[in-house]
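Yeah, one chain of the complex is gone here, protein chain that is, but the others are all in their spots.
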Amino acid sequence: MKKAVFILVAMIALSAFSPVQQKQKIIFFGDSITQAGVQPKGYITRFGQMLEQKGLKDKYELIGAGIGGNKIYDLYLRMEDDVLAKNPDIVVIWVGVNDVWHKQSSGTGTDADKFQKFYTAVIKKLQAKNIKVFLCTPACIGERTDFSNQQDGDLNLYSNFIRTLAANNNCTLIDLKKFFLAYNLANNKDNKESGILTTDRVHLNETGNEMVAQEMMKVIIK
Amino acid sequence: MKKAVFILVAMIALSAFSPVQQKQKIIFFGDSITQAGVQPKGYITRFGQMLEQKGLKDKYELIGAGIGGNKIYDLYLRMEDDVLAKNPDIVVIWVGVNDVWHKQSSGTGTDADKFQKFYTAVIKKLQAKNIKVFLCTPACIGERTDFSNQQDGDLNLYSNFIRTLAANNNCTLIDLKKFFLAYNLANNKDNKESGILTTDRVHLNETGNEMVAQEMMKVIIK
Amino acid sequence: MKKAVFILVAMIALSAFSPVQQKQKIIFFGDSITQAGVQPKGYITRFGQMLEQKGLKDKYELIGAGIGGNKIYDLYLRMEDDVLAKNPDIVVIWVGVNDVWHKQSSGTGTDADKFQKFYTAVIKKLQAKNIKVFLCTPACIGERTDFSNQQDGDLNLYSNFIRTLAANNNCTLIDLKKFFLAYNLANNKDNKESGILTTDRVHLNETGNEMVAQEMMKVIIK
Partner (left out) sequence: MKKAVFILVAMIALSAFSPVQQKQKIIFFGDSITQAGVQPKGYITRFGQMLEQKGLKDKYELIGAGIGGNKIYDLYLRMEDDVLAKNPDIVVIWVGVNDVWHKQSSGTGTDADKFQKFYTAVIKKLQAKNIKVFLCTPACIGERTDFSNQQDGDLNLYSNFIRTLAANNNCTLIDLKKFFLAYNLANNKDNKESGILTTDRVHLNETGNEMVAQEMMKVIIK
């Protein structure tokens, strides 16, 4: 009798704890775009709803770790507290817009070589903890398709850096820049600066959030 | 007898007036690229050699009016002394690289709206003197063909402004940006930053000077 | 009888022409600080109230010609329409904050040499119409008194340019920068960035507007 009770208790305990053991923790690590990702129609929220539709809701825990204005070295400076301390299984890094944009808006953008050095340091620290790392290219600063958005050149350059970093460090690339351009080439016939996938050239509208969630789903959840 | 006198008088008249009447004065008005254009292998020198080959040497006078670092409002500030005072028939304006580049190199680039206003003012002042005006797009700051030269976005934007200015003001466009990109797409397979048409991403090498002289020849001399 | 008629005619003529002849037109020409100057507690409004207190209301007409974000070459570009077309007797120029500030906030500040060239051109055009010109130094971008406001160095440099321009062109200087610093040295013991004479480091609070109106009154109305 006592034994039966013990077994019952143990089973309850297992059912209570096992989801915790199986639940994969995914941290989305980025800037204001990711900060907005946890809002009702944000891409992280949508990612969660997609998991639910697939019946995978209990298998994943999603954490948004985006802070407005962040550049790669901001991620580096806060990764201990905001990422490593939470023991994630997967980290999705999406950064770069401010590294480029701040060059003109405040004179404090990130040098090309330092961008790569800090980004490498972030990847190495995550991988040293056996965390699976996904890298995203910065989607856009402006949606014009003739490469006449003012930061297009620099943003393409930094996207190339990220593509190389992914290849060199065995990280899966989520090439949002490529997806956004392809979508705009098909859907932005008037060469508008915003309104197709973004509200303001940078931050995602509903279609943009949906697209990002779907592209991430394709490679993160298999 | 009367006829001989008439012919003599006519010949004197011709020798007196015809050189003045026929020699068209062309001023090349721009920045350091144009300043270098009068050097032995510069595009203005090459333009002159091409005229000579066509037997048109005596029909044109070529004047280089390029000053390093010039932006559109520098052209505006010195156009009285360096252009109008010389009574040209034709002015070829080639400017824009510094308007974009100085945003990052010194914080003193030219606002998009001010670029168009000063450019329009320059055109209007020239046309008010019945001067024929040709507008060039800025060829490049970097020769990479995947739009990852850091200023590509802004330079494309300002090139679009110039294309519109040419259309709106009945000026002939010499779309150097388009020609340079086409040439690089065919000849710069390694996506190099310089060495194809430029020595340093901006200033012309021999091939670049040759190409610019030819493109200008096509539309200026008919 | 004839004399009486003459006097009557003369009086009619006086009433018709004298207001026009006597009323001096003052245009305040500048940026957002001057744009705000016509608001209920703005410095131009206060200037008008001071005139009224002195019984001089009918002798002057005050016109605010400030536009937010203007730099010296914006003043140059719009001076025909906004100043010369109105035939002022006096023009008070107050510009410089954006020429310095935009270097960092958008990469489109004004080169030191171009600042002086355009400023000189504005003065010359006004003086050619016999307009009396007053020059103001830019009061401040930040009210700290230990010269640790980020633009202090550049703003002091451009203020020096304006002092020299006033001396070289026989314009009366209204050295707002000097007055603001003196006031802050006496009243800003905590070395605060704003709140003494400005609301936000640049735009005037009530005390600031009062001070500017008084300093202008001292030299413009004698």
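We just call them A, B and C in the order they show up, numbering each chain from 1.
Just so it is clear, contacts are C-beta pairs under 8 Å (C-beta built on N, C-alpha and C of every residue); 3 or more make two chains touch, one makes a residue touch a chain.
Remember, predicted model here, so these are calculated numbers, not experimental data.
Asker: Please pick, from C:31, C:74, C:99 or C:154, the residue that touches the omitted chain in the full complex.
Answerer: Of these options, the touching residue for the absent chain is C:154.
Asker: For a quick check of understanding: of A:46, A:103 or A:177, which residue touches the chain that isn't displayed?
Answerer: A:103
Asker: Given that one chain is not shown, which residue among A:77, A:167 or A:219 touches it?
Answerer: A:77
Asker: Take the complete complex as the reference. Which residues in chain B touch the chain that isn't displayed?
Answerer: Interface residues of chain B facing the absent chain: 103-107.
Asker: Identify the residues of chain C touching the omitted chain, counting contacts across the whole complex.
Answerer: Within chain C, the residues touching the omitted chain are 103-104, 107, 142, 146-157, 159-160.
Asker: Please give every residue of chain A in contact with the chain that is not shown.
Answerer: Residues 73-74, 77, 102-104, 106-111, 114, 117-118, 121 of chain A touch the chain absent from view.
What we mean here is this: only the chains that are shown with their structure count from here on.
Asker: What is the distance in Å between the mean C-alpha positions of chain B and chain C?
Answerer: Here the centre of chain C sits 41 Å away from the centre of chain B.
Asker: Nearest whole angstrom, what separates the Cα centre of chain A from the Cα centre of chain C?
Answerer: So the centre of chain A lies 51 Å away from the centre of chain C.
Asker: Check each residue of chain C and list the ones that touch at least two other chains.
Answerer: In chain C, residues 103-104, 106-107 touch at least two other chains, as defined above.
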